[in-house]
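What follows is a short report on a single structure.
Rather than the whole complex, this shows some of its chains in their spots.
Naming follows writing order (A, B and C), and every chain is counted from residue 1.
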Amino acid sequence: MQISCAFDSGNISVVEAEQASDIKLEIVKDNQSDFYQWFHFKLHNPALGEHVMRITNAGQSAYVEGWKDYQAVASYDRETWFRVDTEFDGQNLIIKHHLEHASVYFAYFAPYSYERHQDLIHQAQETDICELTVLGQTLDGRDMSLLTIGEPGEGKANIWITARQHPGETMAEWFMEGFIERLLDLDDGVANALLQKAVFYLVPNMNPDGSVRGHLRTNAIGVNLNREWQEPSMEKSPEVYLVREKMMQTGVDMHLDIHGDEALPVNFVAGCEGVPNYDARHKALEDKFKELLCAITPEFQDEKGYPKDEPGKANLTVGSNWVGNHFKCLAYTVEMPFKDNELLPDVIFGWSDARSAILGKDTLTAIYHVVDDLR
Amino acid sequence: MQISCAFDSGNISVVEAEQASDIKLEIVKDNQSDFYQWFHFKLHNPALGEHVMRITNAGQSAYVEGWKDYQAVASYDRETWFRVDTEFDGQNLIIKHHLEHASVYFAYFAPYSYERHQDLIHQAQETDICELTVLGQTLDGRDMSLLTIGEPGEGKANIWITARQHPGETMAEWFMEGFIERLLDLDDGVANALLQKAVFYLVPNMNPDGSVRGHLRTNAIGVNLNREWQEPSMEKSPEVYLVREKMMQTGVDMHLDIHGDEALPVNFVAGCEGVPNYDARHKALEDKFKELLCAITPEFQDEKGYPKDEPGKANLTVGSNWVGNHFKCLAYTVEMPFKDNELLPDVIFGWSDARSAILGKDTLTAIYHVVDDLR
Amino acid sequence: MQISCAFDSGNISVVEAEQASDIKLEIVKDNQSDFYQWFHFKLHNPALGEHVMRITNAGQSAYVEGWKDYQAVASYDRETWFRVDTEFDGQNLIIKHHLEHASVYFAYFAPYSYERHQDLIHQAQETDICELTVLGQTLDGRDMSLLTIGEPGEGKANIWITARQHPGETMAEWFMEGFIERLLDLDDGVANALLQKAVFYLVPNMNPDGSVRGHLRTNAIGVNLNREWQEPSMEKSPEVYLVREKMMQTGVDMHLDIHGDEALPVNFVAGCEGVPNYDARHKALEDKFKELLCAITPEFQDEKGYPKDEPGKANLTVGSNWVGNHFKCLAYTVEMPFKDNELLPDVIFGWSDARSAILGKDTLTAIYHVVDDLR
């Protein structure tokens, strides 16, 4: 039996792997950080059959409540990721699986590799209406890449969507892939109508270093980018610094920051109610957008979510708060589940890469309905 | 130079084809009928370059107003259908095209062959939630095929969608292909939510004989099926008879009948305002559905359309009128353009097979929003 | 239960179809001919389970020995054709199948539709090195289509390949699809090397009328095209007339005529040993080509085949005999089995569409090795 994680976004440490019935593993902390929850490893055993893996440090991970009712994903072919039998005993996350082929990957959620990321942005750049810009480099030397879709024009709204500040929240990049695919579909009426009124600035991966390193939440040196928006620096958080600079240049009329939430088994948004510049217009925009998304897809809801911020008490180091406050614009953090969506449960796949992409596509329709109100 | 139409849905008669600059053609009438407007032929000429084709009997076709601002479609590979230079002088429809390969197809709209139809329904039947039923045979002996998607259940709405009563309106079957694809997509939240509340009865092609024969508007013996709903018969209109019988068995809570309109350069619906059983509830449902479709996609509108029927004056031989009246249910005729959609013009493709399919997918969302009101 | 065949290449007549356990069918003769053996029909029955179909006139069909050890093919999705339980009792061909979905197609061999044929030749014409020519029309008005691949040049060999004179031998067009795909593959070294030395004239379907009509062996008016090469006429056999005329223009340095054989469970060739102009050079070419094909693929063999013609006794009305004699060139009839290939049996698929296409590709290699000897 062999367990390995020396590949894109791999993360595991083997404590013991002698008996298929008693495999002990630990998730590795993000570099220079105490966060950990993302795991991604390959189990290889020519002796097929039942395997029991225990992640023994799950009880001290970043979001312990995330393990409740959670099912890990697995794949034999690296394309289809299905849910496997998983339980949490308060300390150990116990994954049981009957091997059907010798090699199987397990992960916290369907991975989105840096290779796929590069394919995504380079194939997009070949279309006439899309430009790829490299804003600068990360601490590990990777490109911070921005897709600009649509032609700048008088009165057009500048809409920014950023994803995967937290690299382990891979659903965020699956969401972006769906969003981009639809926005570039020349046959799609919503996309065409929208591009007459807006220009899109899309950052499919805000944290490529953390992504490749198999981090949950931070960049190459352990910085949580979503707490860096007030004072980003090229030393600690070039990812945010570069994007924020570009936002200053273009202006921002709307911002979505795409995330995954460990605990809640639903899709939801978190708004700017606590930022100093929040006002009635801002609230009206938020309400309209949220209601639209609820209307457009039964995958979205507004019952469950984060507690609302007190007026003026929002944390302005958070991306969407800072952007919403600074640009006085509609700015939401969009959250998708690591678990299943309890409103439309799917026992085989749970909330998935494919469903994240469809939510991305559906979000285009919601934007289409608010675009005239943005400026 | 050779012009031929001996293939699925081919329709043309060659008057003269000696000079590339002066090709004279006529559209052939539907069998045992005076209707004609659909054309579909292949031009072959190893001497590439400019060709001018004149359809000399366009001035007497079924919908002369259909030729105004109309551009014919053409294809070299039978997959991509683009618009070509076309004008109407009151009598002749003049199509000009510079040949780039020796063989090119021209048609009134992107064809949808009987082979593709069979592929569509047989691939659908392989999914767990879809059943294919043969209701009986047409006069030429083809199958009348029904797809039932979803499981029958207490209180579920029975939603019927029929398409292509008029066989030359091929956009109707492209619409169905999009609709079916989305309804069978297990990752699509709207589809999943809808299938908990409704069962779908889909007839992707109401008129296979007319389709294969290259008819515009009628079945094998020249009968306009959309004037047969009050008294269909196995002798004249088995297509309608068989579907109507099945509707009686299942009951109908909503009906869409998918068509193409020759004249209007927009997508629109025609409702039941003139049927005897029309009432406030029916009107409310119609308004809601129509507004939803307007909201969901900029491809749809409600400004232009057919004149409204006077109360009680509707033609009950028309499919959606008869169904709406008989079952006292929401029943719309959906019309798509042969021309471009003037709201979102596309000079290369105009209104197209791909856009028809997307409208089909978007229609699913509109149904999802009215499904609770249907019973 | 319903059985239908009103589609491309459909052929069956229902004698009795009341009980799933006792379905009686007959194959219909080719129009104006006594030949019959090709069948292709759809069985529809929502009551799944075991079905027993008896083709009651199998005992008088064209090649009774073809039913021995033969297994019919079936498909639910019209893409995958698998073998089903079949036996022959000397009179009835008995097909047994347990229905897993309501609709299933049965056929003598995987069908190749006229729609697919048109796709094949039109997609081919889009490549730079391929031209599509319409030689004229068949009696039903279909195009006789020729693909010319490669550029004419001094000293280049003119290689003709014709397929499906006998329309029920669909494996011949699958062979052509594979051959064409490889010949147009710009990355393939054999194709590239060959195109420096030869021009290919390919007729993927010599008999489109018989193909669409569901004939075994003849054209629209019951003429066996492979007995028409000495004196073809536009009245009886325009298919042969047009191709032969074009051969006269181009000259022929090699000819393959692709067929299927009902009885022998192997791939083999039949040569020109009995034609008047046969000589040692011709024999040497034949032997070399045959040995090469044996060497290239274990699917081919030279043990079993047709009896050799006596010197001077060959039937010159047969295509490859007439061509080989007239042009004094290598000319073979290539035969593939309707049954499985006994040398490499495959219980699930038998000899198949996919294997026919691969044999087509492999034949390119054999031609590459004789091309320098052809002139």
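What we mean here is this: contacts are C-beta pairs under 8 Å (C-beta built on N, C-alpha and C of every residue); 3 or more make two chains touch, one makes a residue touch a chain.
Nothing here was measured: the structure is a model prediction, and the numbers come from that model.
Here 3 copies sit in place, and the number of copies making up the whole complex of this structure is 4.
We adopt the following convention: only the chains that are shown with their structure count from here on.
Comparing per-chain C-alpha centres with the mean over every protein C-alpha atom, the closest match is chain B.
The two sequence copies chain B and chain C touch through a face in which the numbers common to both exceed half of the numbers used overall. With centres defined as mean CA coordinates, chain C is found 54 Å away from chain A.
Per-chain Cα centroids separate chain B from chain C by 37 Å. Shared interface positions of chain B, defined as residues touching 2 or more other chains, are absent. Those residues of chain B that touch chain A in the shared complex are 186-190, 192-193, 295-299, 341, 344, 346, 349, 352, 354-355, 358-359, 365, 368-369.
The touching residues of chain C, counted against chain B in their complex, run 2, 4-8, 42, 44, 46, 75-79, 101-103, 105, 113-116, 118-119, 121-123, 125-126, 131-134, 136-138, 140-143.
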